[in-house]
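Excluded from the complex is one protein chain; the other protein chains are retained at their positions.
And now, subunit A:
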């Protein structure tokens, strides 16, 4: 057996071929009686149908949660979910929160202190002592 193949799995590159939006579901919870849900109810009646028809790849569910503050729960492809409270927010502010959830990847928010993160190997290669300008001692 002069040569054998190693078994791996090809890595996904979302957006290189197809792009898949990472938010797959959004749940909207509101209360019929509470004043903090006034903006949410307005949003569900006016802005949500237009937003939902614009993003058919997201599943939208609306359900009452009596006696609770209004909230939006985003479910992501990686299995995580993120809940945003929209208590006492108005129509426009809620739309911004919804757009944030739509654009999120579902990963935890992590500060990245490297200029480039890539799976490709660096173009310049690993530093080598035999190339570049020689240091004269």
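Odds and ends about this structure:
Convention: contacts are C-beta pairs under 8 Å (C-beta built on N, C-alpha and C of every residue); 3 or more make two chains touch, one makes a residue touch a chain; residues count from 1.
As a working rule, contacts and distances are computed from a predicted model.
From the set "JmjC domain-containing protein", "Large ribosomal subunit protein mL44", "Poly(A)-specific ribonuclease" or "Alpha-1,3-glucosyltransferase", the protein name that UniProt assigns to the chain left out of the figure is "Large ribosomal subunit protein mL44".
The hidden chain makes contact, of the residues A:31, A:58, A:72 or A:101, with A:58. Contact with the chain that does not appear here is found for just one residue of A:7, A:50, A:108 or A:136, A:7. Residues of subunit A in contact with the chain left out of this view: 1-14, 16-18, 20-21, 24-25, 56-61, 77, 119, 128-130.
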